[in-house]
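The block that comes next holds chain A.
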Amino acid sequence: MNAQAHQGPAIELKGIGKSFGPVVANKDIDLVVGKGSVHGIIGENGAGKSTLMSILYGFYTADTGEILISGKKAHIPDSKAAIESGIGMVHQHFMLVDTFSVVENIMLGAEGGAMLDKGIDDARKELKRLAEEYDMHVDPDAIVGELPVGLQQRVEILKALYRGADILILDEPTGVLTPAEADHLFRILDVLRNEGKTVLLITHKLREIMHITDTVSVMRRGEMVATRKTAETSMSELAELMVGRSVLLEVEKQPAKPGAPLLKVENLNVKDERGVMRVKNASLEVRAGEILGIAGVSGNGQSELLKAISGIEKAQTGKVTIGTHVIDLTGECDAAAMRDYGMSHVPEDRHKMGLVNAFSEAENSILGYHREPKYSKGLLLDKEFIRKEAMERIEKYDIRPPSTELKAAKFSGGNQQKIVLAREIERDPDVLIIGQPTRGVDIGAIEYIHKRIIEMRDAGKAVLLVSVELDEIRSLSDRIMVMFDGEIMGERGPEASEQELGLLMAGVKNTEAA
Partner candidate 1 sequence: MTKQGQLPRWVDYGLLPALNLIAAFIVSGLVVVVIGEDPFEAVKWIVYGALGYGEGVGFTLFYATNFIFTGLAVAVAFHAGLFNIGGEGQAYVGGLGIALACLALDAYMPWYVTMIFAVLGGALFGAAWAFIPAWLQAKRGSHIVITTIMFNFIASSLMVYLLANLLIPQGSMQPSTRNFDVGGQLPLLRNMWPTLDLGQSPVNLAFFIALVACVVVWLLIWRTKLGFEIRSFGANPTAAQYAGISPVRIIVVTMLISGALAGLMGMNEVMGSQSKLLLDFTAGYGFVGIAVALMGRGHPIGIILASMLFGLLYQGGAELAFEIPTISREMIVVIQALVILFAGALEHMFRPAVESFFAKISQTKQAEGAA
Partner candidate 2 sequence: MKKTKAIICTAVLSTVMAGAALADSIKPGIVYDFGGRNDRSFNEAAYRGAEQFKARTGVKFRDFEIQNPSQREQALRNFARRGLNPIITVGFAQAGALEKVAKEFPDTQFTIIDTVVDLPNVRSVVFKEQDGSYLVGMLAEMASKTGKVGFVGGMDVPLIRKFACGYKQGVKAANPDAEVFMNMTGTTGAAWTDPVKGGELALSQFARGADVVYHAAGGTGIGVLQAAADQGKLGIGVDSNQNHLHPGHILTSMVKGVDAAVDKTMTDAMNGAWTPGVLVLGLEGDGVYWALDEFNKDLITPEMKAAVDQARADIISGKIKVHDYMTDNSCPL
């Protein structure tokens, strides 16, 4: 119906501007998104994509400019107004109540009256209709927390559609998906497009842009630098537009020259708080000057492995050797001691673990090392020195915006990761363990981070790399181990094929036979 009423663009942004104090997040942005198309928006982290989408979804109000939805000028002061304008958003971190069923989640906030019964019936009917129309089947009575991530995401999309969304914004939707789940998502987007819905896809993965979008807009440093028809552009052109210079998509490295073992983990068993074994009898060894990559689908014990080795969580059995220090992992956890022995740790989740979002950049730059005497003057912390050192690192790692006083939360994902990386690498550790170094990080920063990891290796450090991105593992590691259900399935060289590793990741052990 709508499609016939208005044939013009679904969204038009004119001269949108937004500043946070001195930081300009969006500057004079124009954007036209055609109805019934999938429009990609790419850009480095901190380029202003999230701010722009937040303005569109009513989290922020733009300082300047106007928004037109289906040709009509729209005022979107909050997300309620956005929903009324037909905009739905699927967040990177799902906004679902884990303990509710699918149908309860769908109707949440749109219950329709004080009594639930009628609302539930209506929602169930509508859910069935939507599922058939868009080929998105989910058991309406399943408890959301028990569904796999891909299905949870589908619930998020259904939720938006249930509220009558014609325009869907997806923020980094494939970040949490397995390759197969991502493929399925793209098929859904395809159906949505055919049904006349408009999709805005925010991502940093060029391959996805090429795969699914019709048009793509590139943002850089708060500005919209280009819009291309996807068919008429290439990955390297887009990458160059994003970063503002030509980028290397492959990692360049020399063969490793492994030395003596610096990190040894033996017989590690970790139980989680529910008593489930998450790591089963894992042993590994990393030598000086090599990178050991741990591949695996997310949630197969990698997080627990990292936490146990770095002294954050207690293990059932196991010990770790750093250089000559042997540490029993079953005792009281002490991440500080691990650092003292020369281990640095870039954690998987910088928001939850690597950073204190409410702290300034400078304060975050000493987190975990704040006990070192150089940061103190008498009883007090030496603020001046801390700031000076933080500034040096900001320059060295090109952290933007270059402010030591800005709260960590105000930095983009890539820059946050650089803050963590700078802190852990500048410490000059013997052993570096890294979880998901480039999760939610843009291409420009990925290239930089990969380069620093290789540099660490070449400087004779032992690097333990855990990532769910198989490409990353394969291009960086000198040896690859695969984890499945808490077990180390086997070790391969970097030359192992994707299929071979894929089978190990799926829990099939005997790949030589295949």
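Criterion applied: all candidates are chains of the complex that A comes from, given by their letters.
Here, contacts are C-beta pairs under 8 Å (C-beta built on N, C-alpha and C of every residue); 3 or more make two chains touch, one makes a residue touch a chain; residues count from 1.
Every value quoted in this text rests on a predicted model; they were computed, and no experiment measured them.
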*Candidate number, among 1 or 2, whose chain touches chain A in this complex*: 1
*candidate 1 partner contacts - residues on chain A that touch it in the complex*: 20-21, 54, 59-61, 63-64, 77, 310-312, 333-339, 345, 347, 352-359, 363, 366-368, 370-371, 375-376, 379-381, 383, 407, 409
